[in-house]
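Here the complex is missing one protein chain, while the rest keep their positions.
Chain lettering (A and B) follows the sequence in which the chains are written, and residue indices restart at 1 in each chain.
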Amino acid sequence: MKTAHSRFKEFFENFYLVLVLIFLYAPIAVMMVLSFNSSKSRSQWGGFTFQWYSQMFESSAIMDALYNTLLIAFLSALIATILGTAAAIGVNSMKKLPKTVFMGLNNIPMLNSDIVTGISLMLMFIAFGVSLGFKTILLAHITFNVPYVMLSVLPKLKQTSKYTYEAAMDLGAGPVEAFFRVVFPDILPGVLSGFLMAFTMSLDDFIITHFTRGAGINTLSTLIYSEVRRGIKPSMYALSTVIFVTVLLLLLITNFSPDKAGTKSSPSKGVQTASAGSKNSGIRQKILLTAASFFIIAAVSYTSWRHVASSHSDELYVYNWGEYIDESVIEQFTEETGIHVTYDLFETNEEMYPVVEAGAVQYDVICPSDYMIQKMAENLLLAEINLDNIPNLKYIDPEYMEQSKSFDPQNKYSVPYTWGTVGIIYNTKRIEELGVPAPTKWEDLWDERYRGEILMQDSVRDAFMVALKVLGCSMNSVDPKELSKARDLLLTQKPLVQAYVVDQVRDKMLSGEAAVGVIYSGELLYLQEEAESLNLDYELEYVIPEEGTNIWIDSWVIPYNARNKENAEKWINFLCRPDIAKKNFEYITYATPNQGAFELLDKEYQENTSVFPDTSTLTNSEVYQYLGTEADDLYSALWKEIKSH
Amino acid sequence: MTQPLIDLVNISKSFDGDIVLDDLNLSVKENSFVTLLGPSGCGKTTTLRIIGGFISPDQGKVIFGGEDITKMPPNKRQLNTVFQKYALFTHMSIADNIAFGLKIKGKSKGYIQDKIKYALKLVNLDGFENRSVDSLSGGQQQRIAIARAIVNEPKLLLLDEPLGALDLKLRQDMQYELIRLKNELGITFVYVTHDQEEALTMSDTIVVMNQGYIQQMGTPEQIYNEPENAFVADFIGESNIVDGIMVRDELVEIFGEKFVCVDKGFGNLTPVDVVIRPEDIDLVEPEAGTLKGIVTHLIFKGVHYEMEVTTPGGYEWLVHSTDMFPVGKEVGIHVDPFDIQIMNKPASEDEEAVGVNE
Partner (left out) sequence: MNKSKNQFLAFPYIIWMIGFTVIPLLMIFFYGLTDRSGNFTFTNVLAILSADHMKALLLSLALSTVSTLVCLLIAYPLALILRKRNIGTGSFVVFIFILPMWMNFLLRTMAWQTLLEKNGVINSLLSVLHLPPISIINTPGAIILGMVYNFLPFMVLPIYNVLAKIDDNVINAARDLGAGSFQTITKILLPLSVPGIISGVTMVFVPALTTFVISNLLGGSKILLIGNVIEQEFTKGSNWNLGAGLSMVLMVFILISMTMIAKYDKNGEGTAF
């Protein structure tokens, strides 16, 4: 006997529920679809494929990250559950004042912003000389997990009658036995949901992990974050889909088990409801326990396998940019030398610097850019390379050794790895639509017609380089007047800019999001090949602006605190071998300074002037130099002004 | 004066396929105190909630003062409810709780103030206006719940096991209190309980329910003294219910012995259920009784002794008596004819089920 009004209300409520669910699950659906997309691009459908799923299982980076993520989530949840449950029982017996203080402290990690928690832990680990790594992530995760456990155990504990405990004691059970046989079963649902909550929070955390992780260790979150900048590999979507579907299935099994029938409440069925409910949760507990023990077995066997696989006496800690090496090169190096490589990634020079400076992680060989090498050398963070150990140096074009002198005057700290220019990439079709001639100079990026179509680099030096060059100044200027002018110029440009991005230029240009972008020349080959394979109806062209640009060189250096210096030199020598340099070039597509490798390349590559420009045409171009702390602060303050405007 | 205030006509209700009320008809006269009595799950609370408007029946009509209110939402009905566990608004003061209904009706401030004072006085809680709900005892909360309902001057007050959460002494006090209130206010009460003593003490009409059916409706005396079936007999007070055979009118055979009774019209040699209240059994010298037995249990209950007398065949009679017979003593059982209650045996399995639950 439903009235029209209540039917309408019900329809409206259903509609609302569905809407919220769509909102919650639409991005997840998008990811699932992308995991089957044969194109790497996020916004172009290239056909159905399973390749990302097989790639995912083959990628040791992803599998390691998955393993770390699950292990950290499991261990931190487990330890937090034990610690939190004990603490909950303890705090339950406290007097009011200590209890209030205790709960206040307990709430801090939960209420504090993740960024403050992460930073505070990082500062402490560094101050106490704890090297950042697996254990620091674990400690951090336990810290923010305990409050969630306490939150779900405490209410259950309050509901538990203290008399049951006394009754058990009265019937002859010892305190421990009484607890585990009587009190514990009562609070078990709270303990379990606390564990689950902690596990989920740990799994989903990025920020705290970001600040407390160290060398050679990635969780899925940090791996994804390092990929965000370079474009996420679809195998990540594949992995997430697998995880999501697994969890969903587990949930469906536990929630819709056959005895579901009795769980809807009706006044007459109170007793049955209760019993069916407890049966249901019993099944859930069993499944949880099974899943947990399965996970422990898998983890232990994987750990022991990894241990066997990695029991090398010779080690090398490499710190490199994301996607900046052909992974098979690392394997080949290990095969040939027997040196086991721990490979770690950074996204920006500025992010790498404090890590090395603090010495929290000891790397053996690092690949920073020009000006950063200068800064590190000036701050005595670098060790001289014994060039005798690097016979393959002879393959490096002397021209680049010469260029390197601008930041490493005696060529004693660094060996060039890649080099390139910064230029403008443009979408031929889009600029035609906008009625703008192809850009030839930086100043064109101030053309009103490009409103909302420009992608600028999200990096202080690169952004100021563009403005300084337009003004005709040196990109290494420290003159506050010139810099304020550059700032003003960038401010006038901001309304035209669609976004400040780093490596996402690639994805956005491919998907036709923007007409022009500032890009590193090394991205070009990848872009052009991908554009071709997608059959786009436009071309992406690259131009080195007339005003001159930044010539950048990324070189290998050895930090002062390297523990395996000779291995590091072996590594550098290996990478200078022409066949290896060629292999790397073909993977990362950033120009190689290696003459030997250049000669091995296809003609098509050799003649690509975007990638290998004639250096004689780069007359106005410069290499970045380190400008000192004061100038750094000035740049960063001016940049903040631009960003916050 | 004795118009039916509320009429339930052919009400049926089921939850998830379980029938809770089946074609129920009930009529409540104005100014009466009607108690719905039965074990949990018998449908009494559902009936109350249908009157209150919190659930709508699948079939049937609710007539209130001659008007069909079946589809009327609870906030439009001229009746109020006192809920199980009180359902006070914990975020409000006592005065705000009581004033809630009046404020919604837009009564004037002065009127509301007077009413709060009056209601608190009525429930013997003068001066509690600004106390918080949490600071009250269960009994006090119960009185506030009643005060909150009656300030709205409902024609009908529904009470859903209002005393269930109170201890024995308080419960007894509140029973008298409720009777007093009922008499002072002149409102019709529909009261739900599973406590037979409560029902017998307060009501002028008792409706015994089981498994969605009304088993018997009548005055407390009728229900107690003349239960219409074994369920009512068993549920109301303590009873000895034994198999018997109606030899002819006014003569029933129990365990092979013949008892004189006052019932007629069951036919000759019909199997029947015989109900005898424990206090109606007189224990006499073995030879003076109709049946002989041996006292097997004896407990002193204060007002009387409770004894179990086992007769040949093994039946244990429950007997209440002010005279004491020690365990092991042989006694005779005598029952006066008007103390023997004869009932038809349930006709089918189904009806049996109706009778024997809980």
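The rule is short, and it goes like this: a residue touches a chain if its C-beta (ideal position, glycine included) is under 8 Å from a C-beta of that chain, and two chains touch if they have at least 3 such contacts.
Please read all numbers here as calculations on a predicted model, not as lab measurements.
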- Touch with the omitted chain, as defined above, among A:Q332, A:S511 or A:T615: A:S511
- Message: Touch as defined at the start, partner being the missing chain; which of A:Y67, A:Y237 or A:Y626 qualifies?
- Response: A:Y237
- Task: Extract the touching residues of chain B with respect to the undisplayed chain.
- Result: 52-54, 73-77, 79-81, 83-85, 87-92, 100-101, 104-105, 148-149, 152
- Item | Residue ranges of chain A at the interface with the undisplayed chain | 13, 16-17, 20-21, 23-28, 30-31, 34, 42-43, 83-84, 86-87, 89-94, 102, 104-109, 111-117, 119-124, 127, 139-140, 142-143, 146, 148, 151-152, 154-155, 162, 165-166, 175, 193-194, 197, 200-201, 203-204, 206-207, 211, 220-221, 224-225, 228, 232, 236-237, 240, 243-244, 247-248, 251, 255, 260, 263, 265, 277, 280, 348, 350-351, 353-354, 357, 458, 460, 494, 497-501, 508, 511-513, 629, 632-633, 636-637, 640-641, 643-645
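We adopt the following convention: only the chains that are shown with their structure count from here on.
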- With chain centres taken as the means of their Cα atoms, state the distance from chain A to chain B in Å. 70
